[in-house]
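Worksheet for the structure shown next.
Left out: one protein chain. Kept in place: all the others.
Read from first to last, the chains carry the letters A, B and C; within each, the first residue is number 1.
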Amino acid sequence: MTMVTMNDALEGSHRKGRKFGRDLAGLAVILGLAVVGYLLFPNNLALLTRMTAIALLVLSLDLVTGYCGVATLGHAALFGSGAYAAGIAAVHFGLTDPLLMLGCGILGGALAGLVCGLVILRAHGLPQLVLSIALIHLFHEFANKASSWTGGSDGLAGIAPDPLLGYFEFDLWGRTAYVFGIVLLAGVFTLLRRIVRSPFGMLCRGIKEDPIRIRAMGASPKLALMKMYAISGAVAGTGGALNAISTQVVGLDSLSFTLSAESLVMLVLGGTGSLFGALTGTIVFMFFEDIVSAANPFHWLTMVGVLLVAVVLFAPKGLYGTVVGLAMRWREARR
Amino acid sequence: MQTVFSIAVDALAYGMVLFVISIGLSVTMGLMRVVNLAHGAFAMIGGYIASYAARDLGLGYGLAVLLAVFGTIVIAVPIERLLYRRIYGAPELTQVLMTIGITFCIIGIANYAFGPTLKTIPLPPGLEGSVDLGFRSIATHRIFAILCGLSVAAALWYLIERTGFGVKLRAAVDDAAMAAALGVRTEIVYAVSFAVAVGLAALGGVVGAELLPVEPYYALRYMVTFLVVVSVGGAGSISGALIACLLLGGIDTAGRYLVPEFGEFFFYLAVIAIVCVFPRGLAGRIR
Amino acid sequence: MKRTIIAALAALTIGGAAQADTIKIGVIGPFSGPFALQGKNFKAGIDAYMALNGSKVGDDDIEVIYRDVPQPDPAQSKALAQELVVKEGVQYLAGFYFTPDAMAVTPLLEQANVPLVIMNAATSAIVTKSPLVVRTSFTLWQTSTPIAKVAKDAGVSKVISVVSDYGPGVDAENAFKTGFEAAGGQIVEAIRMPLATNDFSPIMQRIKDSGAEGVFAFLPSGPTTLGFVKAFNENGLKDAGIKFFAPGDLTQESDLPALGDAALGIQTTFHYAVSHDSPENKTFVEAAGKAIGNPAELSFPSVGAYDGMHVVYKMIEATGGEQDAQKAVDAVKGLAWTSPRGPVSIDPESRHITQNIYLREVTKAEDGSYYNKEITTFEKQGDPGLAALK
Partner (left out) sequence: MSAIFEVQNLKRAFGGLTVTNDVSLAMAAGDRVALIGPNGAGKTTFVNLVTGNLTPDSGDVLIGGESVTRTNAIGRVRRGLVRSFQVTRLFQEMTPAEHVALAVLQRDGRAGRMFGHFLTMPEVMAEVIELLGKLGLRELMHRRVSEIAYGQQRLLEIAVALALKPKVLLLDEPAAGVPQSDTGLIEKALADLPADLAVLMIEHDMDLVFRFAKRVIVLAAGTIIFDGSPSEVTKDPRVREAYLGSYANASHAA
């Protein structure tokens, strides 16, 4: 897990003024993609919204895996907790305002993040992976058992969010949900860009490389990682809440090992340790899956497999990481 | 008291089946340091070959097992040479990506070649039916699985601890560069170990098929179980894997008997507890 | 986002989207993944119906668009349904193997003005979620209630219930319990085991220790069924004379070759057996077998899909191709016809299918294959689960 944090490596050579520009550029990229998506698939907004929600999950995973070096195959626990928190708030407590639901989702995700962090951070490497797997199964089983609250395997149906800001309805065409999702993603992305470059982000990258060194500097790796887990939970919870609001149903799949593993695959595919890598991975994976499964539903899995193998062979730092690596080399060659 | 015995017998049988299938993974993960999520896929290939040989070609069970083991190795060796070799020593996540990709491919191909239905491996008459233990009866093939597990454990122990190959393997694991300098051809050692691991996977796939039936999603369905068992035992340790299988088999079996509705909780809470107490696996080996 | 566009009829018409006389039906089901076989059966049933009844209703061409949801994933299901309605302009939604996927779509129907014909998902409550839902499959209550009577009539008065711990399992348990206790039997114990159970020996031990004379079981069809039935035999329960009762999911035809002798003698109640003896079924099996490729893979979802198509065709007839969901649904209320499974009708109130439930026993045919042999018929069964909901 020593993928290079491309952005940050580049960063050192940058002057102050350009960084603000980079933030704007990141925002512009997301909004640009959103507009392109809208124009290309005006009738497929529901799927684009789903992609947005998953992108939030993958970003959240990148925070702990890419920036802190935590190996986890159970990150959907945070996403699902957010989704269920938002859904339960709406169904059982009548909090149907989308922003309130979002708040519940963020809170639920952050809490789940703390719980997961407490357990997962107790080990490293392979055992850590196993702890995360055990956790996601426990979360899943818990939601299955608490069926009077969660609807169990039938799913939590009957979530009916109010119009956003009292005006925009979450309708069949899904425009409100899409715009809502993009605004959330853009907001979260901008916030995360600041966090990963802040002193705290630097501390986390240090922890990823050498926690003992960090301790010798008088900082507590555990504390920092717990903080990061809470933030990660809030981000994943945002994705979960978005999912609950836009689809108006929450299923056990949102707390599943499958979703966790898929999000990890997307992240590694794009490149760990950079927020753009997380976005790239999500978009490429979901589009690729969409295209090949449309072309051949029975064998799309084989093709996805081939894609993953090809990425490892030809773009070992992930798609985004490799592109940035090439760009850097090119720039250096020009110097 | 009878119940306790009964659970113990079930636990032993289940644990040994887990052991036969998982021990190959312990070899790849512990000795070759590859997080090989495609392990289940190789076990599945073994199962398919055995099923095809025994059911469609009408060959004997023993022959089918042999065919399965060697057929799987023949399929796996080119994969090792082309793909796995690139990820030795790569970051764990890269290995995860590659081996998941391989798993997906194998599932897709199996689905295409054999269809989505369950495949069985007909047992020879000697392994069919049950044996009466006095207080209960147990399926004969389970006793067979227990014996297989014990012999695999013994053979592997002998191979690693007592043979020249084992010495080279352990040397290559501890310090590949040093071993190479001493004239050990590490890539051959690795290839052979990989073949052994895959062969064990295939054997496990066949022997365990009564419990974990062969179908295309086998490779994903049980992936987590294998991974958990190996890590709890401590990757690379035979005794660790054996203890882990028996322990987890016992916990699982007892949980399913005593509180079936909370069986999953029971199992995974135990896993968390064990990993927290023994972060390096039961065998306590460092990485 | 797995999806499949298989234009049943005309890839041609996709280009000329303006053509008003193509009516699109969106079908969502598991066409890949571990449940792909069931999706394949959906498609086989639909293809069979269209092969036998033509791909036109009146002047209108019928086009079926498939979308793939490999495992229960309500969010995905809803997104795909939205896409089908908004982008593809489907007038009918159909399919749905899993309950949560169907539940997710019900809130859309009214706004989309689209009826939903459920071809499998078997939880009673779905039809109550929207007045635009019609179901042509079965519910677990429907198939599990009669077996309670069978058990009692077989002289078994103490039964242990063993089900997988998820929605349908709980439904099956409740249905059996209600029916069996009403018949004067006693449920000595009710066990819910995790879905991911590999080794059933401890469960068998529980059954043995409970002192029950019979066991009622429900597991999702597939690999676990095999393990369960084998464990039942190997642990000596069969020899001990413990009777085995289950709804027909356990002995679905596509699993029988793998189950083999182990399944012989198991009695199940279900709405459809591929071996059902009627001219309608012969025609159906022949057509569906051709559509699926390998007739051994034919199973119950195919008949749900076949009859679902029948209902959709009737709806199109009644509305003359206009998009009017309420009118379409009203038109099929009370509709009765002879399905491959026997005489059926749509209950006007619940919009669920009323049908015969058959008691069957797994039997070996002369050619060495296994089939569900129908023994007794329980005629015109509604869905007792709806009553239980109230």
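Heads up, the rule we're going with is that a contact is a pair of C-beta atoms (placed from the backbone, for glycine too) under 8 Å apart; a residue touches a chain by one contact, two chains touch by 3 or more.
On a predicted model such as this, the values are computed, not experimentally measured, just so you know.
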Next item on the list: Could you list, sorted by label, every displayed chain in contact with the chain left out?
Entry: A
Checklist line | Residue in contact with the excluded chain [from A:H92, A:R194 or A:R331] | finding: A:R194
Checklist line | Option from A:V36, A:A146, A:M202 or A:A310 whose C-beta touches the chain left out | finding: A:M202
Next item on the list: Can you work out which residue in A:H92, A:R213 or A:R329 touches the chain that's missing from view?
Entry: A:R213
Margin query: Take the complete complex as the reference. Which residues in subunit A touch the chain that isn't displayed?
Written below: 2, 4-5, 8-9, 12-13, 16, 19, 194-195, 197-203, 205-206, 209-210, 212-213, 215-220, 224, 227
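Following the convention adopted for this analysis, only the chains that are shown with their structure count from here on.
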Next item on the list: Determine, using the mean of C-alpha atoms as each chain's centre, which chain is farthest from subunit A.
Entry: C
Notebook entry, point to check: How many angstrom between the C-alpha centroids of subunit C and subunit A?
Noted result: 36
Next item on the list: Express in whole angstrom the distance between the two chain centres, defined as the mean CA positions of subunit A and subunit B.
Entry: 33
Next item on the list: Could you tell me which residues belong to subunit C and also touch two or more other chains?
Entry: 33, 36, 165, 194
Checklist line | Of all residues in subunit B, the ones touching two or more other chains | finding: 111, 261, 264
Next item on the list: Name, in rising order, each residue of subunit A that touches subunit C in their complex.
Entry: 41, 43-47, 49-50, 53, 141, 144-145, 147, 151-155, 157, 160, 171-174, 243, 247-254, 258, 286, 289-290, 293-294, 297-298, 300-301
Next item on the list: Can you check the complex and tell me which residues of subunit C touch subunit B?
Entry: 33-34, 36-37, 40, 165, 191-194, 196-199, 201-203, 205-206, 209, 222-223, 226-227, 230, 234-236, 254-255, 257-258, 260, 294, 296-297
Next item on the list: Report the residues of subunit B in contact with subunit A in the complex, numbered from low to high.
Entry: 29, 35, 83, 86-87, 90-94, 96-98, 100-109, 111-112, 224, 227-228, 231-232, 235, 261-262, 264-265, 268-269, 271-272, 275-276, 279-281, 287
